[in-house]
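Notes to accompany the following structure.
With one protein chain removed, the remaining protein chains of the complex are shown where they sit.
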Amino acid sequence: MVDVTVQTPPVETRAVRLRHFWSDYRRSWVAVLALAIITTLVLASFGAPFLVPQNPYDLAQLDWADAFLRPGQTGSGGYVHLLGTDNAGRDMLSAILYGLRTSFVIGITAGILALILGISIGLTAAYFGGRIEALLMRIVDLQLSMPAILLALVMAAMLGQGVPQIVLALVVAQYAYFARTTHGAASVERRKDYIEAARSTPLPTRRILFKHLLPNVLPPLIVVATVQVASAISLEATLSFLGVGLPLTEPSLGSLISNGFKYIHAGRSWLSIYPGIFLMVTVVAINLVGDQVRTVIDPRNSR
Amino acid sequence: MTAALEVKGLTTRFETRAGHVTAVNGVSFAVQPGRILGLVGESGSGKSVTGFSILGLIDAPGQVTAGAVLVDGIDLRQLSDDDLRKMRGSKVAMVFQDPMMTLNPVLRVGDQMVMAVRVHRAMSKSQALDHARKALEIVGIPSPAERLRAYPHQLSGGMRQRVAIAMALLHSPSVIIADEATTALDVSIQGQILAEVRDLADTTGAAIVWITHDLAVVSSLADDICVMYAGRIVERGTADQVIGHPRHPYTQGLLDSIPALHEPGQKLPQIPGSTPQLSRLPQGCAFRPRCPRATDLCRTDPPLDIRDEQAVLCHHPLERK
Partner (left out) sequence: MTDPILKIDAVSKRFTRMPGLAERMIGKFTGGGKPVVVHALSDVSLQVMKGEVLGVVGESGCGKSTLGRVVAGIHAPSSGSVTLNGQPIADQRGGNIHKRTTQVQMIHQDPFASLNPRMKVGETLAEGPRHHDIIPARDVQARIRELLEQVGLEGAYADRLPHQFSGGQRQRVAIARALAMQPEVLVLDEAVASLDVSIQAQVLNLFMDLRRDLGLTAMFISHDLSVVRHVCDRVAIMYLGRLVELAPADRLYADPRHPYTRALFASVPTVGTGRGRFETIKGEIPSPIDPPSGCAFHPRCPFAGPRCLVQVPELGALGQGRTVACHLNDGGVELQKGAA
């Protein structure tokens, strides 16, 4: 009934979009390097049992005779301790990679849980508005006005040591960033015509929230999530360094630094410095990746 | 009489993922002092990019790759950045669709106009303020002294656009380029501004390039009309020629699709298809796939056919009735 020849729209598959994303991403070689570092660190830490000579959790594998070996020295196990050993004869490289694994698990789990909690609060506030919005966002604002480390410290002190406790402390300390970002993005999207169209169809609220609003506020959140994972890792390290995080029997980067700190004036600086370098490189690299993703997905920079 | 603005072979290219895209392709036209040229086209035709290219306001990934822009005989493309900046705002001015592109939201209208005056001219503050008030009077702003003390957000959309036009007028420019300057305004306000603009050209002798998608606006405002399609000017002539006796099938199609020219309820003659993507232009004449008169000949570049100063880029132009 309609005699129009309509030009075929260009086909754009997910693969094509991914390729475009990558071609934009790699325009910064620093970001590419950062991504390579992160990938290596993730693979190395999760593959640690197969890569390093020692399981630092297994006290049977530790030998007091190997304590305080300098980097490069060979220990009783007959292999070279590339980064030296600690006061208990732990191979530092093994301890660092196992510790990094713990840090990643904690950081990513806390990041995802905080993301989910933050999205729920932000979306609810933005969509319903009125008193609910005022109440939820005031709580969030109140929390954002306090330093996250303070909140995490109080929570960790209350909950005690252990991985689940730390994760919980980090989620409480961090969800507010996600809630704020979600609320900001959702408040903008909510006013757009496609939400109005869905409301006037009418579609049920749950569908509008999760099928229409959520997918459109997700991109900026992914960037925040990357950065928050980095921040969770350093928060966890801080807590462990201050002694309210993980015990040395479950090494994380923070507890390793903390342990080594005792000997730093005794000329055994490698105990603190190497875990410190790994922590710094990890956090900086994640932030660089996050920044580049933010640049690439920003519509103002699209070509 | 020499032209106030003469554009010769202007070409602007953008680098995109899909390769080079020629947004403006060998555009040439001239505007005499006191005349208004309407530059008409649909979205993606390159009309706005032409305006920006004339002023040298194209940023990466775009680049003006060829052509000359002569204002009072001076080629803007040969000027240094500094000299070009001096020309902009004094000899050549631009009015945008959104007046807030020109106006600073945190400064009073008077203060920013005074600043704009004194950038190019040595004048005392009170002289400059006086000058600004006169400019506001020219564009028909009531109680201009009061408006000078207002912040942009305290003015209505129409009033803001008038202030933006007044700012363009401050240095009595030879050329004013207006890009969709009344598109966002209500018809009654648009009518007022169009009347002021017509008056402006007649009294100050400024040459005006009025860029718009609205054929009705140019037909009642402009002396000459250029129709753009896919980066090229496909038809050029006086307003009476182009509106009264269009020779390019595209111009004819555009005019035919205006509802006002047909009996209510009648099916409108329509141009089939949609505007082509610049990255995937057909060979030869870009309008070929949508053109009722297209033949195999149209796969080659169309020739420029000039009759009575009405130029048309077409293998099969319509004959004048």
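Side notes on the structure shown:
Note that the chains take the letters A and B in the order they are written out, and that residue 1 is the start of every chain.
Throughout what follows, contacts are C-beta pairs under 8 Å (C-beta built on N, C-alpha and C of every residue); 3 or more make two chains touch, one makes a residue touch a chain.
Predicted, not measured: the structure shown is a model, and the values here were computed from it.
Within the full complex, the residue among B:25, B:112, B:161 or B:219 touching the omitted chain is B:219. Only one residue in the set B:74, B:268 or B:297 touches the chain that does not appear here, and it is B:268.
Within the complete assembly, B:254 is the residue of B:207, B:254 or B:298 that touches the hidden chain.
The residue touching the chain not shown here, chosen from A:27, A:192 or A:262, is A:192.
For subunit A, the residues in touch with the chain missing from this view are 1-2, 4, 6-12, 128-130, 192-194, 196-204, 207, 211-212, 215-216. Counting the whole complex, the residues of subunit B in touch with the unshown chain are 42-43, 156-159, 186-192, 194-195, 198, 213-217, 219-223, 239, 243-244, 253-262, 264-272, 274-275.
The working rule: only the chains that are shown with their structure count from here on.
One inter-chain figure worth recording: subunit A and subunit B are separated by 51 Å, centre to centre, where each centre is the mean of the chain's CA atoms.
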